[in-house]
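Not every chain is included here, but those present sit where they belong.
Labels for the chains are A and B, by order of writing; each one numbers its residues from 1.
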Amino acid sequence: MSQAQPAEILRIHLSESDRFRGRQLYEEIVARCRELGIAGATVFRGVAGFGETAEMHRGGIVHGDRPLLVTIVDRAENIARLIPAVAEMMDTGLMAQSAVEMIRVQRAAVKG
Amino acid sequence: MSQAQPAEILRIHLSESDRFRGRQLYEEIVARCRELGIAGATVFRGVAGFGETAEMHRGGIVHGDRPLLVTIVDRAENIARLIPAVAEMMDTGLMAQSAVEMIRVQRAAVKG
């Protein structure tokens, strides 16, 4: 059984070297998502990239400091609560938000 | 030469431990995409994450069981055929669908 509902996807761009209170920023963001009751978050590591953070802090393509992307899919009101909380944790950074149709799959009986 | 057309992107969230009939779920989903004539699918492995599957099955952040994301870009009618086929293969899971402009690049002559 699958159910579709309107939702939002939030993409948070940061890098491996970003810290928040001495800890990995991406881990702190994932922990914050859990505290806020966000449905789910996934972190991906890029192989190359550049961006605002890189240009402002290191002036070029990222070397030995891979880009990270945290993606979150949840209802609009939960994303709206999350954005200022994440912005508080970042020095400089980029987020991108857009609408999705969220499809939840749940099986009534457990499959063998 | 490039041509743009309306299409959909489907994101399927699962984890490395998910199985379908004893085989890796993500491989089975990719195989199903090919059977259904889907234009293309790409699988990404995350470095961390949590979600419905994780919370329901393991109660926490994913350890030793990385999140996977399968992304598919195709025309709306093909995505509509794919969603129930994938839902059939998952116990619990999350998909997210949204509209994109698909741009196909094809060169008339082969580049040297």
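Assume contacts are C-beta pairs under 8 Å (C-beta built on N, C-alpha and C of every residue); 3 or more make two chains touch, one makes a residue touch a chain.
These figures come from a predicted structure and were not determined experimentally.
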Completion exercise
With 2 of the identical chains in place, the whole complex in this file holds a copy count of 3
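Rule of thumb we're sticking to: only the chains that are shown with their structure count from here on.
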Completion exercise
Per the C-alpha fit, the turn needed to bring chain A onto chain B (nearest 5 degrees) is 120
Exercise for the section: Just give me the whole-number Å value for how far the CA centre of chain A lies from that of chain B. Expected result: 18
Problem - Interfacial residue positions of chain B with respect to chain A in the complex - result: 11, 13, 44, 46-52, 54, 61, 67, 69, 83-84, 87, 90-98
Practice task
Provide the residue numbers of chain A that touch chain B in the complex, in ascending order.
Solution key: 1-2, 4, 7, 9, 26-27, 30, 33-34, 39-45, 68, 71, 73, 98-107, 110-111
